[in-house]
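The other protein chains are all here in position, but one chain of the complex has been omitted.
Coming up: chain A.
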Amino acid sequence: MSTTTMTLAKAINAGLDKVLAGNPKSLLIGEDIGRLGGVYRITDGLIDTYGADRVIDSPLGEAGIVGTSIGMAMRGYAPIAEIQFDGFVFPAFNQITTQLAKMRARSEGRFGAPVVIRIPYGGGIGSIEHHSESPEALFAHTAGLRIMAPSNAHDAYWMIQQAAACQDPVIFFEPKRRYWLKGEVDTQNPAADAFKAQVIRPGEDATIVTYGPLVPVALAAAEAALEDGRSVEVIDLRSVSPIDFDTITESVEKTGRLIVTHEAPTFGGIGGEIAARVSERAFLSLEAPVIRLGGFHMPYPVAKVEEQYLPDIDKVLEALDRSFAY
């Protein structure tokens, strides 16, 4: 086994390098991704290796970035577009939801537009407005798209490659506050199927389902819960659309208690979908209602108070308390 320690950011960079090296039709497009290497340096150095025709510094325009990516995909290219920040994806919302997602359906299955859209997402970085959002549910509601959110370097390295190889469009949400989180990357043995959830900490008494930036929070909460004598299982969803309900159901049938947590607002979020599915699939196994722990129903708050907004270890422990007290 050959493992290398990398930050999550470096792992995506290395994964993109592999994609570009492996598929001459693949290319990157986005704002400032070439010479600058992206505002988070995720594409750092790639323009030197692959040139400006394959690492395209685009004009500033998200609809243009996604729209031209769709056009290139129609002619056999495999574009990986970068949206600079979560809150800036909305100028491209029309292209993503009415065009990218529906191309295969509209062509009656003849062809699709296998574009990957990378979006650094989530809060906790003390940033200004529109730089800390979690819009994944808005895309999960759109058939035709797939959504991935890696939580660690190994997954990030492999999942970006799996996203690029996927014949369906993929929105790849990168947990920006974990970009500098280091982890072991096994560059020989691929990560599991990107669309399968993974039990990353086994437990017996309750299950926490999460993804992206909150995975370390869930793991820490599970560790802390041990002090109360509670054995908590943690599932990293990895794919937000489709959702691997089988893995979740299996866990809940064992533990009987489920907490779903994400940074995105609770209302209308991924947690609600999981709660509903689990109630359909494992109603008689549930010892307590499924608890959703997400953001409040407000625009993402100013940085000075974002810690009160975001789910954290204490909030997860409180949710566990509520579940066990039921």
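The rule is short, and it goes like this: a contact is a pair of C-beta atoms (placed from the backbone, for glycine too) under 8 Å apart; a residue touches a chain by one contact, two chains touch by 3 or more; residues count from 1.
Note that contacts and distances are computed from a predicted model.
Peer 1: Which of the following is the UniProt-recorded protein name of the chain this complex doesn't show: "UDP-glucose 4-epimerase", "Cell division ATP-binding protein FtsE", "Pyruvate dehydrogenase E1 component subunit alpha" or "ABC transporter permease subunit"?
Peer 2: Of the names offered in "UDP-glucose 4-epimerase", "Cell division ATP-binding protein FtsE", "Pyruvate dehydrogenase E1 component subunit alpha" or "ABC transporter permease subunit", the one UniProt assigns to the missing chain is "Pyruvate dehydrogenase E1 component subunit alpha".
Peer 1: Using the touch definition from the top, which of A:Gly15, A:Gly37 or A:Gly67 touches the missing chain?
Peer 2: A:Gly67
Peer 1: Out of A:Asn13, A:Gln95 or A:Ser134, point to the residue that touches the absent chain in the complete complex.
Peer 2: For the chain that is not drawn, the touching residue is A:Gln95.
Peer 1: For the chain that's not shown, point to the residue among A:Ser107, A:Asn189 or A:Gln308 touching it.
Peer 2: If we include the chain that is not displayed, A:Ser107 is the one touching it.
Peer 1: Name, in rising order, the residues on chain A that touch the hidden chain in the full complex.
Peer 2: So the residues of chain A touching the missing chain come out as 27, 53, 58-59, 61, 63-64, 66-77, 79, 91, 94-95, 98-99, 102, 104-112, 114, 143-144, 146, 166-168, 195, 242-246.
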